[in-house]
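All protein chains but one are shown at their positions in the complex.
Take a look at subunit A:
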Amino acid sequence: MKSLANIWNLGLKELRSLWGDKVLLVFVLLAFTLIVYTAGSAGSMELNNAPVAVVDEDQTTLSRRVIQSFQQPWFLKPDLIQYDQIDAVLDRGSHTFVMVIPEGFERDVRKGDVVSVQLNIDATRMTQAFIGANYIQSFVTTEVARFIEPGSGSTELPVSLVNRVSFNPNLEGTWFGGVMELITEVTLISIILTGAALIREREHGTIEHLMVMPLRSYEIMAAKVWANALVVMIAATLSVTVVIQGWLGVPVAGSIPLFLFGALIHLFSTTAIGILIGTVARTMPQFGLLLILIILPLQLLSGGITPRESMPQLVQDIMLLAPTTHFVSLAQGILYRGAGINVVWPELLALTSIGAVFFGTALVLFRRHLSA
């Protein structure tokens, strides 16, 4: 009972301190609103405004029609260049695609021959190169088919594919970017808040003050965890309802309370990480440098930016120990695919056990830190 009262009172103190730090509050607010919004509206892994150059050696109606088939927003209006400029534009990186339409293109098509069109692609632009090549192939084939047989579409195979893209039918980046940014912010802000709260106490000498009072170290740590987790939870709730559903207009498929519950469990691990860094770092700048080294792998290798299955097996295995990996897959399941608790329970279980281990480790280190 006394213990609970201590945790409660110390937590209230944390909230008051945070309220006093207006700069930090504004920072938290911006992170969960403006930054989430920006990331959502920027979302740019798909083909967008890809720069194309064309060497038109045919100069016929068909070649011009093919050139015109490159459409916004996927491609920029193609630039016409000379044959000897191909290497230069690709070397400079000003164009990702260079198409060469050979002389006699239209004549040979009319004859019924199969004509080759050369397409040079700067393959260092991974994102645009592959997707763009598919688009160009389908644009050009369609355009040529229409030229021969007006009104016809693409070439016919006996078996056609009917694509159904689940969960994000138009493959909109907005859906993806916004939610992933929210996940990043939940992790980042909770680590910063708890770690900074600990370091602030040490820099001001107040931590010693607490240590000579009849308080136990887990009470001090638990108070920091609940108070900062509460702030992040409130911010995350507002962010997912107001910014993601409202402002960005992302249709959330699953249950938001379930997502928030997952976030709460995730916060156990991240606040513990905050305490861990806070005990290791002696000063705020050291804390900042360590934070960068820890947050980047947590964020980049969690599967939230690029697909996990493409990473080396070793990296995938190591990242199973990181809470973010499970949180990302849980959040994607709930928010995009409408998964329920029957689907995401393994992630919840993983998060809980990781959280317990992290919290325990942080507590041990925190105790040792206080007594040293």
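Just so it is clear, contacts are C-beta pairs under 8 Å (C-beta built on N, C-alpha and C of every residue); 3 or more make two chains touch, one makes a residue touch a chain; residues count from 1.
Here is the rule we use: contacts and distances are computed from a predicted model.
Novice: The hidden chain: which UniProt name fits, "ABC transporter ATP-binding protein", "Oxidoreductase subunit alpha", "Ribosome-dependent ATPase" or "FMN reductase"?
Specialist: Matching "ABC transporter ATP-binding protein", "Oxidoreductase subunit alpha", "Ribosome-dependent ATPase" or "FMN reductase" to the record, the invisible chain is "Ribosome-dependent ATPase".
Novice: Taking the entire complex into account, which one of A:54, A:215, A:258 or A:362 touches the absent chain?
Specialist: Checking each option in A:54, A:215, A:258 or A:362, the one touching the absent chain turns out to be A:215.
Novice: Pick from A:68, A:82, A:306 or A:353: which residue touches the chain that isn't shown?
Specialist: A:306
Novice: Over the whole complex, note the residues of subunit A touching the chain we left out.
Specialist: Those residues of subunit A that touch the unshown chain are 2, 5-6, 9-10, 12-13, 16-17, 19-21, 42-51, 76, 90-96, 109, 112-131, 133-134, 136-137, 140-141, 144-145, 148, 155, 157-169, 171-173, 175-176, 204-206, 208-216, 283-289, 292-293, 296-297, 300-301, 305-307, 309-312, 315, 329, 332-333, 336-339, 343-344, 371.
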